[in-house]
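For this view, one protein chain was removed and the others were kept in their places.
The chains carry the letters A and B, assigned in the order they are written, with residues numbered from 1 in each.
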Amino acid sequence: MADKKKLSLIAFSGEFDKLTAVFTLATGAAAVGYEVNIFFTFWGLNAIKQKRGRAFIGGNFITKMFGFGMGGLRKAPTSRFNFCGIGPRIFRRLMRKNNVATLEELVEAATALGVNLYACEMAMHILGLKQSDFIHEVKDTLGVATFLEISEGGQTMFI
Amino acid sequence: MADKKKLSLIAFSGEFDKLTAVFTLATGAAAVGYEVNIFFTFWGLNAIKQKRGRAFIGGNFITKMFGFGMGGLRKAPTSRFNFCGIGPRIFRRLMRKNNVATLEELVEAATALGVNLYACEMAMHILGLKQSDFIHEVKDTLGVATFLEISEGGQTMFI
Partner (left out) sequence: MADKKKLSLIAFSGEFDKLTAVFTLATGAAAVGYEVNIFFTFWGLNAIKQKRGRAFIGGNFITKMFGFGMGGLRKAPTSRFNFCGIGPRIFRRLMRKNNVATLEELVEAATALGVNLYACEMAMHILGLKQSDFIHEVKDTLGVATFLEISEGGQTMFI
């Protein structure tokens, strides 16, 4: 009863609009006192990688090939109407113009609000990534069982 | 204990098949006595816009550009195998042929069954839309915090 309300999100998609949805939900919930956990997996790992270049740091040739086009938040495509990268730029401009936080600001706000960021162990294993490839705000590397335990009793969504 | 069971859906995607899933779940749940809330955001807003033309009413030039291809329910593409718009038409024909409700009928049924339709404040802000751009069945405009409060204690899905 006295438990804090909880929201847990599995961030699977790497697209700009879906990542915006992840962080909008996360910050909105954290702002009203929720415990919020985000579990980044597959394409979603893109949102928490170090910004040292276009491709994933570390990993191997195949990982790099997969990393192609995954150049961090500034380059994440939208899931529809991408128009060779114009989509996200329009989105960003719309967000600026209407005074809405951009994705980078949402990531910052999320960590400032105490949102817990986790990376998926198995996806990292598949893609040959280490925790050091991610931004330092990433709290830990988790398997499915631990994530389910953490999210138990709250609302959980797959995005 | 005496609480009504609850299903809350975040309708993020604008594709024909995903919107069909949203309304199928919503009507199926409402028919067996659930409280059902749908929160339309981003591309999903397409499902509740006024049918006064192809593009979003209101908004600005950039919004209109985003509205390109978003021509209301009759024109929503499927998420796969769209074949220049043939996909949804086949779906619709399959639905007719096998006597399954079409999307328009599902929307109607949903409102008749008391499903609550909400529009996402932030996405409207980004896209420059007002509540008057939507069908009158839309009950209210909500932020994330209010949506989470409404959906608390039930099943919540992001579609």
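A few points about this structure:
The definition used in the following text is that a residue touches a chain if its C-beta (ideal position, glycine included) is under 8 Å from a C-beta of that chain, and two chains touch if they have at least 3 such contacts.
A quick note: this is a predicted structure, and the numbers were derived from the prediction, not measured.
Across the entire complex, the residue among B:Lys4, B:Arg93 or B:His136 in touch with the chain not shown is B:Arg93. Looking at B:Ala29, B:Ala47, B:Ala119 or B:Leu142, the residue that reaches the missing chain in the full complex is B:Ala29. For chain A, the residues touching the chain absent from view are 10, 12-14, 41-43, 62-63, 65-66, 68-69, 122, 125-128, 143-145, 148-149, 151-152, 156-158.
One chain of the complex is left out; on chain B, the residues touching it are 5, 7, 17-18, 21, 24-25, 27-29, 31-32, 34, 79-81, 90-91, 93-95, 98, 100, 155-159.
Definition applied: only the chains that are shown with their structure count from here on.
In whole angstrom, the spacing between the mean C-alpha positions of chain A and chain B is 25.
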